[in-house]
Each structure stands twice: as C-alpha cells, then as structure tokens.
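Take a look at this one; I'll ask things after.
Not every chain is included here, but those present sit where they belong.
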C-alpha cells in the first residue's frame, strides 16, 4: 500500500531539489530519457568518458547505468562511475538491458552488480530472470517471460544483491526481497515507445535521490511513470504522439493528478 | 504492378510475427527508427559490439547495416554481423549513407557488399550511383542526382551484387536488375525529417523477413513508408509534428488505409 503523503512529498522534493542524475545510458534512450528527467524537474547529465567520471560523480545525486548499446569501451566508464558513487554513498541504478540475450550483456550486468552494488535494478521479466538463471533467454530487448513468473527471481536477486528489484510490465513489481509492491497503472502503448523502460530506470534514480527509503522511492518512481503513461496514452492516436504526450504529462503532473489517477 | 493481396499479407505477417530486426545504425537514426519499427509491429534491437554479435544475430530475423555515423571501430561489428547473418541465411539490408561524400564511406559500403552480400541496398540517387561510379560525389548525406538518373546505376549494382536496390526520392525505384517497380506515394516533407531514409532501410528489413520474395518485400516496405508519410504530411503543420504523425500512421496503418492511399 502506497503512503500517499510520502508519494506527494517525493514529487514535491524532486521539483524543489532538481536532483542531478548522471546517466551512462544507451544511444537510443539518451534524448528521450533526458527530456523525461527535465520534464519531471530533475537535471540530467549524460557522460561516459573515464577521464571525467570522478568529477562528474562528485556533483551527481544519482548514477544510472544502462547497458542498452553496450560496448567494452564504455564498461570501464560504468565501473569507474559505480565505484566513485559507491564510495560517495549516492544512489546507483542498474538497467540490465538485454541480459539473457547475449553472454556479454548478462556477464557485464553481473559484473556491475558485483563491483558497484546498485541500490536499484530495473528490467523486464526476462532480464531479471536471466540474472539469476543462466537458462533464461531474452528475445533481444523484449521479454519472453511475464512479470509474475519473474517475481521469485526478483526476490532472490534483491536478497543476493541487497537491492530493490523492479520488473516492468503490464503490472510493475517492486521488491526488496521481502516486501512486494505492485503498480497497475500504465498502458500497453508504453511498450510501443522505445526507451520507456530505460526512462523508468532513470526515474528510479531521480526519486531514490530524494528519499532514503529506496524501496518506497522506486515505488513512487514507477507510480509516476505509470500515471503519466496512462494519461498520455488516452490522449494519443498512436505511439508517435504518445512520446510527446508522455513528456507533457510528466511536465504537467501535480499531486492531485497523481493521486487521482493512481489505482491502489 | 503491386499484388495487393501479397501486400496485405505482408503487413498482417509483420503484425503477427513481430520480426526481430537487428540494426547497426547511426546515432541520429536510432531512436526514430526504433520507434518506427515498434509502430509497424516489429521488434527492433540496436547493438554493435563485436563481442555479442553472433548471439544477437542468432535470434534476429533481419540485419540492417547503416553507415551514417561511421567509425572504424564499428566496421568490425558490421562485418561480423553480416558474416554471421549470411551463414544463417537471414536477411541483410545495407544503407550506404553518404557513399560518394567520402572515400571512407564509399569503400566501407563496397567492402560490406563484397563481404556480406546484402539482399537489399537502399540509398538516395547519389549514394547508389557512387557505388558503381567513383566520379559521383554526394553532398554530405543529400543527393545531388535524381532517382531517374540513378536507375541505370541501380540496375548495374543490383546485378553485380545480386541484390534488390532501392533509390529513395520523390518517386522510389526498386529494382533487382531486371524488374523495376516505382512508388509514387510520399511527401516532400519526408525529406525534411532526418533519418527518414534510414528508417526506410530498416523497414525493408522488416518486410524482407516475412516474405522470401525480396523484391516484392522491398516494394511493400516502400509502399508502407510512402503511404504513412503521405497521410502524416497532410496532418502536419511542419516537419516537427511530421515526426510524431508519421509514427502514428505506421501504428494506425490497416490494410484498408494502405490500399486506399497507395497510388498505383
């Protein structure tokens, strides 16, 4: 059960504090995620060079590592950023895009988990299952599994990695290994817009940087994504206008709209 | 003359099978092309790392290689992907962006043709001419030639490379070296939206993965692009809203709309 006062507090805190979220993310998501973060009131940075990682992390409130267009040359930057943020005590989010599709992705995701101890891991059902079971195969960046089937994997992963694990899907599941929260908002049209999941991971970074209760913060981030996506989809003829409408709804989101639309 | 039953069959097959299209494409096009593929019902993957190429190709129905923001480090991934897909017997599309503008691009495109034997080559008039005649120079990524002038080059290239060659322009030409089909749909506004041509190449990959008659499949892909572009342009105040409307029209496209709008 979501504490609605805390949810509103976090939304207001994001607008007031404008947390600086450093994203090492994929080429497909960069523009859309940056615009989503600006729309909700955060301040996005996209940087990946090893040379500047320590200084960039020193001013960031959260780090989001996304392996969507993975390249061995970027992994060094990811690990250095994660290490610097871990030492600083800031928030780290991992989006293991395509884990289970290739060995390179699964192993890189596991390496980042081991080296950087992310606070949050967010993926689709196949990706989350692949991180605990090498026999699960993703179909590219799409899930072949349902969130419900992945829930046990998510709990195991959350306990093993001491993180909050989120499975995105028609219903989002958020677990710390013990507690499970679900978000039923959203729209099937969200899956037809690329980088929507990547943006959810960046949004988790935003909210976890204003609320030290990471489990609750991630629930709030997924609430905001689901509510904005649901309202935007109702106004959208197709997945093209959905992109703009989703950003607009993040921009226009108020505590009233959020509470009124949240199905809980 | 387009076989309208086959056209409708292919559109339906794309929606039913949701082919996985692996794109090694340029930074400018990635987001727009991914959204176009999702809108038509396909499943896009964007990945370029050599380390994961074989596994990614093993699950892909088509491979689209686009040299728009070329980098020597990416060429290895392109060649490895092409080689793996050739062995697997899947579809390969090449988009030789900027061939004729620089030696690096012309030679890389020719190297990919020689090594990977693409099933489809799609470009603008200058790019296609530059692949058979070193004296043709592109103006950056824009064509300095008309599609009609490039048709003979396209036929030669199609025969030499045993591929279906497509020239995009106000009228699109598709040839296998013998047959020539033309698509007259579209709008001048399409040329004012970046990555529209790159997206046409990815669309060729989508349709060629559901129809073994590659010539026919490419004609269908260009029909879909032209029809969606034409309807979208009519609804668009300018090239900004055109982007969203084009994706919407792909999303909303039905056999009825397609047949009604196709000028043949």
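First chain written, first letter: the chains are A and B, and each begins at residue 1.
Here is the rule we go by: contacts are C-beta pairs under 8 Å (C-beta built on N, C-alpha and C of every residue); 3 or more make two chains touch, one makes a residue touch a chain.
A quick note: this is a predicted structure, and the numbers were derived from the prediction, not measured.
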item	value
Entire complex copy count, 2 subunits given	3
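Just so we're on the same page, only the chains that are shown with their structure count from here on.
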item	value
Whole-Å gap between the CA centroids of subunit A and subunit B	32
For the subunit B and subunit A complex, residues of the former touching the latter	20, 22, 27, 30-31, 34-35, 38-39, 43-49, 51-52, 55-56, 59-60, 243-252
Residues of subunit A touching subunit B in the complex	26-29, 31-32, 68-72, 98, 101-105, 137, 139-142, 191-195, 236-241, 243-244
